[in-house]
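Of the protein chains in this complex, all but one are displayed in their positions.
By written order: A, B and C. Residues from 1 in each chain.
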Amino acid sequence: MIVFILAIILFLVGLYGVLVKRNLIKMAIGLVIMEYSINLFFGLVGFREGGTAPIITKGLSESAVLVDPLPQALVLTAIVIGLGTTALLVSIAVRIFEKYNTFDIRKIRKLRG
Amino acid sequence: MKGMTLIVKRITQLMAPSIFLLGIYVVFHGHLTPGGGFAGGVLIAGSFTLLVLAYGSDEMRSEVRKWRATFFESFGIFIFWFIALLGLIQGSYLFLNIIQKGRPFHLFSAGIIPLCNIAIGIEVAAALFAIFITLAVLRIGEKL
Amino acid sequence: MLMTALILLIVLMILGAIVALESKDLLSGIISLGIVGFALTIIFLILQAPDLAIVQIIIETLTLIILIAAILKTTRTDTEEEFGTKKVFIWLCGFAFIVIFFLAAMKAFQHMPEFGSKTLRMARTYIDSGLSRTGAANLVAAVILDFRGYDTLGEATVLFTSVAGVVAVLRKVGRKRK
Partner (left out) sequence: MNLIPLFVVVPLGAAFLIPIASKIWKGVADWTATLSTAFLMAFSIFVIKFSGETILYNVGGWKPIGNIPIGIAMVMDGLTIIMLLIVNVVGFFATLYSINYMSHYTDKVKYYTLFLLMIAGLNGVVVSGDIFNLFVFLEITSIASYALVAYGVEAEELEASFKYQILGGIGSAFILLGIAIFYQLTRTLNLADAAVVFANIGQNPALIFLSILFLVGFSIKAALMPFHAWLPDAHPSAPAPISAMLSGVVIKVLGVYALVRIFFNVFGIELIPHTMVIFLVLGTVSMVIGSFLALGQSDFKRLLAYSSISQIGYVLFAFGLGTPLGYLGGLFHLINHAALKSLLFLNSGAVVYSTDTREMGKLGGVSKKMPITGATSLIGSLSISGLPPFGGFWSKLIIILAAVEKGYYILAGVAVFTSIVTIAYYMKAQRMVFFGKLSDVTKKIKEAPILMCISMVALAVICIGLGILLIPYFKKELLDPAVKVIEGGIQYSKMVLGD
């Protein structure tokens, strides 16, 4: 259970970064950390006591325990999705810097509310 | 971005093709060993990225556009979409594994899985490379 | 042994994350983010997920390259933090939310199946008969491209979407002027 709790702490560190930091790049880093923590969580969910990697080889004994391949497939998807969102976020941040010459979110408040 | 020293360039010249080959190997053996379309595609993109980083984006700017990253990206994903659709065209289910499974542990086995891996490999390699050059190499507004 | 290694690595990740968020220099923050990502790679190896380790290590490198490229184009220095009442208020709200969330998670995890417990339902079939059903020895490949190939189409589409988005967002002019 302690590993799950630690993964949640990592998630919360990322969340803290997104909610409290006022720099666009720092916020992006916070989101990336949140994604990592979820990938970690999925990895932990898939693990089996004494398991080996879910790849069947010819010499594999009948009694061998394999770890759950499903969460691994999900993490693979999640990693790629994470990269996609990060790339878009960073490109928008770069464009915002070009317009306002700052990464400070307090100085780029054109919009109200 | 400027290029790096001669040593770096020389080592990159040796490294990049081998990384590229490793990527292709990983793509083709995705159904047998760890890896697959995503891992292999990312490796291939990595080899191109390495070249651009070592030689500097100023030198490579005119080159990278000729590599047609966005075209290969659309092409790869279109092939993948088409493979997925084959089952539906046949009058059966989407994503049905319509090719014979073959003998396990051989390169030509597992039906559509290796084909999908190749299509995904092309798509991922081109997509990641396109993201890299648009963000790191090109100036804003420059067309890929 | 395995547990100790895991706990140490996750603690390293947490420390890396805190440094990444708190450092005054954005570049060193991003490099600390690298610690988090590469530690995650090692954790995937320990958790018997070689596929994930391969993808994670390269995606991590690319993420760092993208972030560093953005920094090189713009600025390295972090924004000044000010300590007004508004800042304290935001901080308190965030902190309260995080504490409540953490306590709820603690409570919930006591009633969740323990770490490393048995495989059931969906994945049972994959492990028992994945090879004979799909012909792929790598069960992760069997899951992502055969049992759940439709998800993978979606995933490739996400990547396609984000490339289209990045290229669209980095256009010089969006509107035609009259």
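Following the convention adopted for this analysis, a contact is a pair of C-beta atoms (placed from the backbone, for glycine too) under 8 Å apart; a residue touches a chain by one contact, two chains touch by 3 or more.
Just so it is clear, the model here is predicted, and its values are computed rather than measured.
Undergrad: If the full complex is used, which shown chains touch the chain that is missing here?
TA: Over the full assembly, the chain not pictured touches A, B, C.
Undergrad: With respect to the chain omitted from the figure, which of B:Met15, B:Leu96 or B:Leu138 is a touching residue?
TA: Of the candidates B:Met15, B:Leu96 or B:Leu138, B:Leu96 is in touch with the missing chain.
Undergrad: Which parts of chain A are in contact with the chain that was left out?
TA: So the residues of chain A touching the unseen chain are 11, 14-15, 18, 24, 27, 31, 34-35, 38, 41-42, 45, 70-71, 74, 77-78, 81, 84-85, 88-89, 92-93, 95-96, 99-100, 108, 110-111, 113.
Undergrad: Where does chain C touch the missing chain, residue by residue?
TA: Residue positions of chain C that touch the missing chain: 104-105, 107-113, 119-123, 125-126, 146-151, 153-155, 157-158, 160-162, 164-169, 171-176, 178.
Undergrad: In the complete complex, which positions of chain B touch the hidden chain?
TA: Within chain B, the residues touching the omitted chain are 70-71, 74-75, 77-78, 81, 84-85, 87-88, 91-97.
Here is the rule we go by: only the chains that are shown with their structure count from here on.
Undergrad: Chain A to chain C: how many Å between their CA centres?
TA: Once rounded, the distance between the two centres reads 2 Å.
Undergrad: When the C-alpha atoms of chain A and chain B are each averaged to a single point, how far apart are the two points in Å?
TA: 23
Undergrad: What whole-Å value do you get for the distance between chain B and chain C if each is reduced to the mean of its CA atoms?
TA: 22
Undergrad: Among the residues of chain A, pick out those that touch two or more other chains and give their numbers.
TA: Residues 53, 55-56, 76, 80, 83, 87, 90-91, 94-95 of chain A each touch two or more of the other chains.
Undergrad: Hunt down the residues of chain B that sit against at least two other chains at once, touch-wise.
TA: Each of 33-34, 38, 104-105, 124, 128, 131, 134-135, 140 in chain B touches at least two other chains.
Undergrad: Quick one: which bits of chain A touch chain C in the complex? Just the residue numbers, please.
TA: Those residues of chain A that touch chain C are 1-10, 12-17, 19-23, 25-26, 28-30, 32-33, 36-37, 39-40, 43-44, 46-49, 51-57, 66-70, 72-77, 79-88, 90-95, 97, 102-104, 106.
Undergrad: In the complex of these two chains, what residues of chain A are touching chain B?
TA: 53, 55-56, 58, 76, 80, 83, 87, 90-91, 94-95, 98
Undergrad: For chain C, which residues are in contact with chain B within the complex?
TA: Per the touch definition, chain C meets chain B at residues 50-51, 53-55, 58-59, 61-62, 65-66, 69-70, 72, 131, 134-138, 140-142, 144-146, 149-150, 152-153, 156-157, 159-160, 162-163, 166-167, 170-173.
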